[in-house]
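Reviewing the structure listed below.
All protein chains but one are shown at their positions in the complex.
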Amino acid sequence: MAYYLFNHLLVGIYLYGVYKMIYVENKDLVIPGEVLAEDDFYSGRGTFRENGKICSSLMGLVSLRNRKVSVIPLKSKYIPKKGDVIIGKINDVKFSMWNVDINSPYSGILPASEVFGRDKKNLNRIFNVGDVLFLRVVDVDEVKKAKLGLKGRGMGKFKGGIIVSIAPTKVPRLIGKKGSMINMIKDKTGCKIVVGQNGLVWVKGEKDMEQITKNVIKIIEKEAHTSGLTNRIRDKLYLDIDGEIPEGLDDEEYDFESEVNLSNNDNFDDDSNNHRRNSFANKHKRFNKKFNRRNSFNKKYELEKPRLQNFKAELEQEELEAKKKEDKKRNDDFINNLENIEKSKSKKSFNLNRKKSGFSILKDNF
Amino acid sequence: MYITPEITRENITSLVNNDKREDGRALDEYRNIEIETDIIPKAEGSAICKLGGTKVIAGIKPSIGEPFPDTPNLGVLMTNCELLPMADPEFEPGPPSSDSIELARVVDRGIRESEMVKLDELCVEEGKHVWILFIDIHVIDNCGNLFDCANLAVNAALKTCKLPKAKVVDDEVVLDEENTIPIPLNHNVALSTFVKIGDKMVLDPSLNEEKVLSARLSVGITESGSICSMQKGGDEPLTKEEIFSSVKLALSKNAEILSNLD
Partner (left out) sequence: MIFISEDKKQRADGRAYNELRPIKIEVGVLERVDGSAYVEVGGNKILASVYGPKETYMKRFLRPDTGVIKVKYNMAPFSVDSRKRPGPDRRSNEISKITADALRPALLLESFPRSMVEVYIEVIAAEGGTRCAGVTAAAVALADAGVPMKDIVAGCAAGKMDDQIVLDLSEVEDKEGQADVPVVIMPRTGEITLLQTDGNLTDEEFEEAINLAIEGCMEVSKVQKEALKNHYVQNLEG
């Protein structure tokens, strides 16, 4: 019995000790070099181990989950990961690929084969320098160069709209829990919005709405880690668009944990934005009914992703025409040649004479 | 080299064609201007001008030197500009680029040709000793329209610049650091920069607007309303009408810009 009690006491002391070995709380703001915990904890993202202590390597907010300490950075650069969906800008057109600026320390390449199989003609007729594309990271090589592709729904070139840039670490907050934030903005403004995981956001709608959306996105970026943000953004949208905030709105609480999950999730789901929207559609129907809002924007602009330009068909069409022309030309040439041969036969002696003086040959060729 | 996204170009052009701008300003509206003077204790005159997000520091260091042989009784102005790498990811360290030389020369021309500084009063001994004013323009943040911002910073710095009294004793200049006099000035000069986007002229271009401009026109006008300097830039031509209307607009904006210096 005494032994049993003693054992419990030991466990108690041990647990107490473990409890004491963490120096920070969830959501604390930490700076590089700050000691977070003793060695008993697991060192997660944004932390490093040194002399039996876990320290922060970044400016960010602490996230504590299952004895794992991580730091979610307030600012950081986008590092390409396989499977990410991103927005990139064509920086250069090469022989068989495009160089793409993907808002990262590393640039991406879009091989011509990703766009049109083995043919690699007329690259700049499809995408030219300055075009902005919605892309997927197909692969990342050992020097972190990203190979990009266009396979997926809505991938391709954007037409019109504006680009808003935010810190890549704030992307999960912009999307919100199961897409709550982004869908709310889409609903209220009637804009099409595509969020790249590299921190670039494409917005298209009425010009005024584009501006409102841009401002709201910038507010979300700035206040990403404050509580009650979804509600404040909702109120701001009502104010900017309708001029007043309807009464009796429910307050949804924002869950910090969900964001941690999101940002830790390495495989951002296929067409993540879409999936979230579908799963959230029901909730939004309720939302709409409840407040009996005008739905004029939604009618005007269906929430849809940008359609990939139908350039494959265009290209084929062009090539077909080119081929026809070529065939025709070849036929003509053949006939001409025949005629020429006839002529040259008759003029053979004459030609020979002319070839002797170089000047006249040059002149002839001109 | 930075490449402007095609959709940004389209967006800005279509906004301007509808008399709108990215940041909600009118086509003839300046961003917020803030000027702070005497910020550098070691410089005789200094100022920082913030035009929206654009920030330019101007510092003035006077020294005694020899006049140019063709103007033995006039002081000397030397304007130099550095586009610091921290101002813009595209600015690189190293010797001054052609952009920074153009900026320095446009600001210099405004001050020189308007006779803003009474150079004859900067003469200590004719033919031997005159004041040389080194005007250094330091661009620390480029969010568009460096010309106007730099010009305001230099104007403000010149306004606060104090020179020690200089006397010639036995062929040598003796400076009296205790007694200082302000630089003798005639008037101030305002620079107004327009860019042509689509078919319209836009005042005080933002960074994105500068990226998509087809032509640029800077007009320098003195307090009294005389046009003293002008610079046209950009790849495309301007029509006579566009230039005249821009100059008219610049004239009407002149007092407003110069009021920031008080």
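Residue numbering begins at 1 within each chain, and the chains themselves are lettered A and B in the order written.
Operating definition for what follows: a residue touches a chain if its C-beta (ideal position, glycine included) is under 8 Å from a C-beta of that chain, and two chains touch if they have at least 3 such contacts.
Please read all numbers here as calculations on a predicted model, not as lab measurements.
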item	value
Option from B:Asn80, B:Ser97, B:Thr160 or B:Ser214 whose C-beta touches the chain left out	B:Asn80
Absent-chain contact - pick from A:Ile22, A:Val35 or A:Ile241	A:Val35
Subunit A residues touching the omitted chain (full complex)	29, 31-33, 35, 46, 48, 50, 55, 57-59, 73-77, 79, 105-107, 143-144, 222-223, 225-226
Touching residues on subunit B - with respect to the absent chain	39-43, 46, 53, 55, 57, 59-61, 63, 80, 82, 84-89, 93, 95-96, 134, 136, 138, 140-143
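Everything below uses one rule, namely that only the chains that are shown with their structure count from here on.
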item	value
Subunit A-subunit B separation of Cα centroids, rounded to whole Å	41
In the complex, subunit A residues that touch subunit B	89-91, 101, 128-132, 158-163, 207, 211
Touching residues (chain side subunit B, partner subunit A) in the complex	3-11, 14-15, 18, 20, 24
